[in-house]
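Mind having a look at this structure? Questions to follow.
All protein chains but one are shown in place.
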Amino acid sequence: MIDQAINSAVDFILLPGDLYNSTQTSPIIQDVVSTQFERLNTAKIAVYLSFGNHDFAADTQPHLPWPDNVHVFNQDVHTYQLSTQDDKLVAITGFSYQTQRQTKGLAGDFPIRDRQVDYHIGMYHGTVGTEGDAYAPFNVSDMLAKRYDYWALGHIHVRQTLNQVPFIGYSGNMQGLNRKETGEKGYYLVEENNQQLIPHFVPVAPILWDTLCIDEMSSEDELIQYLATFPREKMTLLSVIIQANHLPESFKQRLYSHIILDKLRQEELDRIWVVKLIYNPKDVLSFTDNIDQQYWQEAFNEIDHHFRIDDYLSNQVPTDIREFFLDGVGMDSIKIRMKQIIEERRQNHED
Amino acid sequence: MRIKAIEIIGFGRWSKQNFLVDRQLQVFTGPNESGKSTIRAFIVGVLFGYPSKKAHQNLYTPKDGSQYGGSLVIEADHQDFRITRIGRTKTTLKIQNLTANQEVVSPEKWLSEQLSPLTRETFDHIFNFDQRDLNRIETLTELDFQKLLLNIGAVGSTQWIDVGQNLDKAADKLFAKRSTKRPINQEMQHYRTTQKTLESKSEDLVAYTALQNKIDDTNQAIKKQQNKVKLADQQYQNQYLLLQKYDLFYQLQQLRQKIARLKAIPIISQNDVSQAQSLDLQINHLQAGIDREKKALNITKKPKNSDLDYDQLRLMLLQIQTDVQDYHQTERQQEEILTAIEDIERQFSDEVPSVLSTEQQQQLTHGYNRKLWWLTGIFGVLGAASFIFNPYFAIILLVLAVGSGSYFWQTQKKHQQQINHILKAYAPLNQQQILDIQLDLKQLPQLDEKLDQCDNLIDSQRFAIEQRLNAVQDSIETHYENERPEILINQLLNELQKRQIEEQNEAALSATHENERLMSIQLQQSTLQKRKDDLSELLHQYKLVDVNELLVQYKASQEQQQQQQRLVDLNSQITVEEQQILSRYDDKMALSQNIDHLKQGVQKERTILSDLQRQLAQQQANQARLTSDDEFMSLQQEVANQKTAILDDFTEYLALKLSSNWIDQALSKASQNRFPKMLEKATYFFEILTQHKYNKIIFDDHKIMVMVKQTNVAFEMIELSTGAREQLYVALRLALAFVINDIIQMPILIDDSFVNFDGQRKASILNMLMHEINGQQVLYWTTEATMFDTKNICNLTKDVTYG
Partner (left out) sequence: MKFIHAGDVHLGNPFSGLDQQLPYELKNKYKMPQLRLLQP
């Protein structure tokens, strides 16, 4: 991204939060940041940097001094101005997080668009929500009311647009970090066109995460074939979800015992690493036994509805681990597994 | 299903024994060890299969060796059946439909359908109030009750309870709140440790930042030190340069002194000098010129004559011209002769032949020898004529003729030969022509001679012409290319003409020249005088007499000037400050010493600088080590991987736990609708059994509580006395059996010894059983039956025969 910024001679770079992964950094990262920001300084490209929920304390920790081209936002909403190479006057307003959760939204504290400038841009790290929710909750209407020309959002890793004109949206992160963050990742190169600021997506991720759903499968070799013919240009970390029904018991056993996953990995397919192999057949619990199907289903729903992680994992268990089970993905894994467990036991029963 | 009769062939102590069973209540009395439990076991055996060989299990092998097994006559679906099961190990099952008088096809299937959803265990749990339960009363837990309860909704689902328990246990094996040994707990410890290691890495960051600051400081110090070095070096260099200049300085000083000593010489400008010189030169030159010209004038100048007598030469040339004409004449003659000769020669194809002799001519003209011819002829004729007369004479004549003829022929041949010879030589001419040409031929030698004469004459004439022409040319000293004489003569004439004219012009010219010369001499003389005057004026300026003096003085003044200049140069090469500095030193040596001192100073500063640089290199190396240490990154990934593993394991853990709950919940739901009814019934039974002491059974969060009627105080099951617990158990069991009525009806088998009640209670139970449960068949084994007011009592000691 920095290379391209220098080659294209952009005027400035906006980093709306979470530049760093956490409040802890290491010399390497410091070194890289310092070197790269110096490069930008030499190329006369300004950097506007605000801190988000992951790196909110970064500025207070020991770090190398920022070069002159780097403008940091502190915890109060503040506006910087700059004049570009083609003599456009630009105002940039932003803020950094005070705490990790930042339940106070700050959209209201942003000033109304400055009439004197050619473009007024807002940087905001947060998520749509109501006051009291985490991550600087805001409304799109609050932002629109400020009449800015562009809102550079951060925090959501999925690239998405909340408003088309003026653009209010998330560029997403530049490299997927887990199974959920699939597809191409990159940044926005924003140019003016008829007094509007139009973002253009530039993909840069060296590694892609992706998911392969298999509805029908007749053999393990066929599975390998699916993988071999999976279209990819870059290194791909692949999650494979087998949704096929009526698979033989032996296959399921090999699945549960990770034999199939090992086999897939041993294939050493070019540019593919199978991260996870999930078996989630479409047909839901379909066994019959003395207990009515209806009761199983109702019972399942109630368990799901009433589940509270704190009932099972006390706060001795680190928060970041407990948090995983608060959302859909965590629960889905559990639910799939539950169904498998019950089905296995039922099989044993019948046997 | 209702039991109507028991027909034992061989089972335990019983052999070939039949019992009739009342539809509603059948009591079996007898003391202990009278085979009560055997009958019960038999019933269960026929229905569910005979006992298999297991530890501590009674196999009920017939004592007297009778065939193992027997029959039950039952009523089901309004029909009577005989279920016959023979043999313990190799069992045969036969079911006869007595009403329809048919054997039941697939008896096993039919039987299990009839009994469904009961298994042996569930039958025992619900309908068989067994002695074994007695031992367990003490240890009855809520779980046991739960199991019972859950049996209501999903009869045969108690396995699910076990499954649920197993799942729960499996989950607990993975993780427990306060454990340190369980796998997930350990993983978490590991995870925390790794996280802490990661945190401690952040100290690296402090070190890094601090080190970076130090590096910046060192860089600054280096810069300063570099300046110092530069300064010291400059000083040294300056002094060193001064050293170079010391010699010059010395020269300067010397020169100054020298100049100071001398007197100033008035300067003569170079212009004047060169002018004087030039004047002097001019004077000399002019004088020489005048002298020369005078001298030249004195020599009588003869115009350059060529000594040539033009007229004579012209005359000669004209004579030569005449000669030339003669010559041409000769040439013409020669031509004619040549032509004549050629004419003659042309006539012959080959060489010109020689002139014919008279003879030859005659030969030609005469042709053949007439005489001979006539002779021959005469002889011939005579011969012929005389032949008549005298043959001998004729012959002689003929011979003569022949002879003359042959002689004639020969001479003719010879003649002809000669003629041919001549013709050949004179080819292509014919005879007449040959004769005609003899005159010319005779003249030919004469012509040749004449030709020679001509040639000679031509040669001599030509020679003479040439000679004379050469002579002329020599005299005028020009030579032209060999031209034809006429042309040459013309050219020469022209030349002579030209020359003559030239000479005349020259003469005129030289006269003019002489005049001019005289004039120029005059002019030069006047100029000369002027120059002399100028020179003396110039010299007077300087109060000098002649040019030499001037030059001498000039040279001296030049020298002086040079010295001055040198002084200025030296001054310019050494600045005032430098001179001041240099003058401080007594001699070169002193300066040199100072320089050495400075040099040492520079070295010292350099050493300090390199120390600093070494320090910088060290710091940078340390820094590089920190920035190349990617352990942080690896640790981060390690932490992430551990987290993944923990999440996977917790997923499994929670799945197990929740599955267990799920089973509970499902079972609970399944039993939901029957539960209130069962609870109600149980409460009712319990109240009766406890003689209205307790009036409520409460199920709360897997706990069973009972409420005292009078006080409304609730007690947990654990808090009850053994007796009360037994009663509760019975009440629940009976309620269970009661409520399950709509799924399946089976006879309740109660062993008295199980129920630790007094007579009164027993009666009340039975009353309950009979009156509350519609259609419920009860088989009751007891030791004494006094309280029963029924006829259906089978005395096992009396009414039966023992095998």
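Chains: A and B, in written order; residue numbering restarts at 1 for each.
Simple rule for what comes next: a residue touches a chain if its C-beta (ideal position, glycine included) is under 8 Å from a C-beta of that chain, and two chains touch if they have at least 3 such contacts.
Keep in mind the model is a prediction, meaning the values are calculated, not measured.
Peer 1: Return the single residue from A:I112, A:V140, A:V165 or A:M235 that touches the missing chain.
Peer 2: In the full complex, the listed residue that touches the missing chain is A:M235.
Peer 1: Out of A:F73, A:Y188, A:F251 or A:Y312, point to the residue that touches the absent chain in the complete complex.
Peer 2: From the options A:F73, A:Y188, A:F251 or A:Y312, the contact with the absent chain belongs to A:Y188.
Peer 1: Which of A:V72, A:L144 or A:V204 touches the chain that is not shown?
Peer 2: Residue touching the chain left out of view: A:V204.
Peer 1: Check the options B:L262, B:M633 or B:I718 and report the residue that touches the missing chain.
Peer 2: Only one of B:L262, B:M633 or B:I718 touches the chain omitted from view, namely B:M633.
Peer 1: What residues on chain B make contact with the chain left out of this view?
Peer 2: Output for chain B: 630, 632-634, 636-637, 639-641, 643-645, 648.
Peer 1: Give me the chain A residues in contact with the hidden chain, please.
Peer 2: Interface with the chain not displayed, on the chain A side: 1-3, 5, 8, 10-21, 25-26, 28-29, 32-33, 35-36, 39, 52, 54, 84-86, 88, 90, 118-119, 121, 125, 150, 152-157, 170-175, 177-179, 187-192, 199, 204, 206-207, 235, 237, 265, 273, 275-276.
Operating definition for what follows: only the chains that are shown with their structure count from here on.
Peer 1: With centres defined as the mean C-alpha position, give me the chain A-chain B separation in Å.
Peer 2: Measuring from centre to centre gives 35 Å for this pair.
Peer 1: Going by the contact rule at the top, pick out the chain A residues touching chain B in the complex.
Peer 2: So the residues of chain A touching chain B come out as 21, 24-31, 61-64, 289-292, 295-296, 298-300, 302-303, 307, 312-314, 316-318, 320-321, 324-325, 330, 333-335, 337-338, 341-342, 345, 349.
Peer 1: Show me the residue ranges of chain B that touch chain A in the complex, using the header's touch definition.
Peer 2: 117, 153-157, 159-160, 163, 167, 177, 188, 191-192, 195, 198-199, 201-202, 204-210, 212, 623, 626-630, 632-633, 636, 643, 646-647, 650-659, 661-663, 665-670
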